[in-house]
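Written out below as structure tokens is the structure these notes cover.
Missing here is one protein chain; the remaining ones are kept as they sit in the complex.
By written order: A and B. Residues from 1 in each chain.
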Amino acid sequence: MDFLVVQFLTGLAGASSLFLVASGLSIIFGVTRIVNFAHGAFYMLGAYAAYSLTERWEGALGFWGGIVAAAIGVAAVGALVEVTLLRRIYRAPELFQLLATFGVTLVVQDLSIILWGPEDLVGRRAPGFRSSISILGQQVPSYDLFLIALGPLVLGLIWLLFHRTRFGVLVRAATQDRDMVAALGVNQRWLFTGVFALGVFLAALGGALQLPRDAVSHTMDLRIIVEVFVVVVIGGLGSVAGAYVAALIVAELNAFGILVLPQVSLVLVFAVMAIVLVVRPYGLFGRPEGPPRTGTAGLIRPWRPFSGGERIAVAVGLVAAAALPLVGGSYLLSVGAEIAIFCLFAASLQLLMSAGGIASFGHAAYFGLGSYGAALAAKTLGWPLPAALAAGAALGTAGAALFGWFCVRLSGVYFAMLTLAFAQIAWSIAFQWTSVTGGDNGILGIWPPPWAGSPAAFYWIALALAAGGIAALRVIAFSPFGYALRAVRDSALKAEAVGISRRAVQWTAFVVAGGFAALAGALFAYLKGSVFPDNLAIPLSVDGLVMVLLGGVETVTGAVVGAVLFRALTIVLMSYTDYSKLVLGLLVVVLVVAFPKGVVGSLQGLRPPWRRAAAPPVAVPAR
Amino acid sequence: MSAPLLQVEHLSKSYGGVQAVRDVSFTLRAGEILALIGPNGAGKSTCFNMLNGQVRRDSGRVLIGGRDTAGLSPRRVWALGVGRTFQITATFASMSVRENVQVGCLSHQGALGRLAGYAGARAREEAEALLALVGMEDAAERPCGELAYGDLKRLELAVALSNAPGLLLMDEPTAGMAPADRVDLMRLVAAIARERRIGILFTEHDMDVVFEHADRVMVLDRGRLIAEGAPEAVRRDPLVQRTYLGEGLLYEKGAA
Partner (left out) sequence: MRQVMVGLAALAALAGGAHAQQGEIRIGEINSYSGLPAFTEPYRKGWQLAVEEINAAGGVNGKTLVVVSKDDGGKPADAVTAANELLSRDKVDMLAGAFFSHIGLALADFAKQKQVFYLAGEPLTDAIVWSAGNKYTFRLRPSNYMQAAMLADEAAKLPAKRWATIAPNYEYGQSAVKVFKELLSKKRPDIEWVGEQWPPQGKIEAGPVVQAVAAMRPEAILNVTFGPDLVKLVREGNSRGLFKDRSVVSFLTGEPEYIDPLKEETPEGWIVTGYPWNTIKTDAHNAFFKAYEAKYKDYPRLGSVVGYALVKSAAAIMTKAGSTDTDKMIAAAEGLAFETPFGPAQFRAIDHQATLGAYVGKTAVKDGKGVMVDSVYRDGKDFLPSDADVKAMRPAN
């Protein structure tokens, strides 16, 4: 009994740590709708900055002053990022900010290694909180008690800020209706900058406060970013109290879960999120989201199939690509096959994001299921290449059918996060089910048979399947079904009123996209010769998003260009420098600013990107 | 005589204890134009949304062509031959004008499940005929996103007609339009209704529109039907006059 009480207190301390970071994300997310992928990076910067300051400044004042100064300093950096980068792209298609903050994250990762060195840093213990206190016969670190008190305190301060200050009232108004606040003559820009800086401050503070209990390392950001997103979504977007409750639930379930099932931490937060979202589609304290941001849909010029000339150009391009084995060596061909595979993967995600208007944060799940399906068919059943590829595609399709059935009940960011949760669950199964999947040691020896084994032969197979798949995805985008999908995206209300079932249409799209992603994954298994849980991990899902956004989310198949660009850049940079993330991140930031609708999307637009040509007048909601 | 096109019996709905619609009953025949008016917050939109299944009713029945629509979603109601336009225009902004109508036509043909074949080449004639009907044939290729508001309203009408409906539900069809356009649009609607024997139920704030085109008028106040009948009779009804007194709508605009 005593033990359980102390375990509960330990969970509370963990909840506070998580909440500090999550609250900042929730505020940024709730107000600006920016999916701030860089939140983890600011958390990490906070920890590094606090380390440097507290090592330099002595005494208790030096320590606490260092913590606060670090948070303020990083908040200033955050404000700078908002003013110089994010502000330029508020009018960009939804989720485009994700791309920008992704670039920032890459840059920060390498910069922190350059500035603070590669080794883990262990900071000072907090003055006054070095010891532990005996509670019910168990030792509890006094710093834990400090954190336990700090969580609710920060929650209270945020509440006061939002309910007792003009700034807070405006922010809350902006959370509910951004156009309204703009109409009231409030300078929305500075409001957003303020909110962003506040969120970054909380992230950096959260990072700095880990100094006495954690090691400061350059992997801190990725360790926390997904988890805080999950916490925010479980709590409900824009609900800071919800974030606290969610952090509490996650931390306590973990603290007690490991007593029963020591492996549970691997998947716990995602399982909790999946259950919460299936039961409560808007999180614990969230309210139904308004319709997605208006304006973007109106900016899209109606899609057209390729004209005669364009078809010839594409055909010539394909022939040129098919002629690569005449000039390229085996390395070039393997890179070519890899890029072709990623083109297909990105194009499949694009069907969901562009035609469907639903962004999957877990698209790698289906890619990975395709890999595993093919690998298992080849290794355990001994199936030949074509059958194994089909098995991979089938497994991915089945997975998409299952997960998609739940996901399409949700919309917007909640949809995205549920796809992420399912992807992580799939990942943890691949990771943990060692007897079948080989765990993280993977499945080895998935090589193509001799007839497909030469670099040229496999390149042609990959190119043919990728080109065929992308062509099929284009056909689908222009088919009656594709129109139904776009109709649902443009106006779910209207689509329903002309007899279209949103769920059925989106579910079908999800399954189709999953199937093509799985085909790409199956090819990938044969290209690499081995399959690992990495094939369905979050970084690959993020890569998919980046490729689509880079190509242009408002285009039909711009993702193909995004994929070529991103994958080729990654491969080249990794080959030539250890700081590939730094260079890639900077390039992404530059591309974001230069092509605010994606590369293809921006090149297509002859008009200035943000001129809303005779957009429908802003209508006042009925009730 | 077969069942009336639309028969509403004792329809009620409350939101958290507030009775938005109480015990509303009426019928609508084919080819008839029926207006539903009332001050703001009278329950018109709620009533409307219950008719096409968007809002679930608490009690009462809605029969369309004699069939009870209990539990049917909007798209099932649509399949019964009901067209609907929205107070705030809802169109498919990423498509051209003609494609908007084509989606409706393809849905009517049950062809939207097809994964192959260029949709832009299908149901083209049907869509163009409907656009011609609403006077939008010249705008067929224009992106929907750049239409003026009045044209959007016409487009919505064309889409609402894409399933050859017997019943058309129009929620404030002329809201937000210039006065001259309102008259044009409603004349068009009335002509189509008479020609195709479509029953139309519409809500409206503009009393000009109501009294010029409606065959019958119903007045809703605080969720209750307080008057029903020919336009002239309703206009003279003292209860109606009292209801609208504060708004001044009936005298100033109705008398114009």
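Throughout what follows, contacts are C-beta pairs under 8 Å (C-beta built on N, C-alpha and C of every residue); 3 or more make two chains touch, one makes a residue touch a chain.
Source: prediction; values computed, not measured.
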item	value
Chain not shown, its touching partners among those shown	A
Residue, one of A:P127, A:G194 or A:G439, that touches the chain absent here	A:G439
Contact partner of the left-out chain, one of A:F29, A:F532 or A:F595	A:F532
Which of A:I258, A:A271, A:A387 or A:V475 contacts the chain that the document leaves out	A:I258
Among A:I72, A:A241 or A:L324, residue touching the chain not depicted	A:L324
Residue of A:Y48, A:F431, A:F478 or A:F595 in touch with the missing chain, whole complex considered	A:F431
Residues in chain A touching the chain absent from view	3, 6-7, 10-11, 13-14, 110, 113, 118-122, 131-132, 138-141, 143-144, 212-215, 217-220, 223, 227, 251, 254-255, 258-259, 262-263, 265-266, 310, 313-314, 316-318, 320-321, 324, 327-332, 334-336, 338-339, 431-432, 434, 439-442, 444-445, 447, 524, 528-530, 532, 534-535, 539, 557, 560-561, 564-565, 568-569, 571-572, 574-575, 577-581, 600, 603
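Definition applied: only the chains that are shown with their structure count from here on.
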item	value
Distance between chain centroids, defined by C-alpha means - chain A, chain B (Å)	42
Residues of chain A defined as touching chain B within the complex	297-303, 305, 475-476, 478-484, 486-487, 489-491, 493-501, 505, 508, 512, 613-617, 619-623
Of all residues in chain B, those that touch chain A in their complex	45, 52, 54, 73-75, 78-79, 84, 86-96, 99, 102-104, 106-108, 111-120, 122, 143-149, 152, 159, 162-163, 176
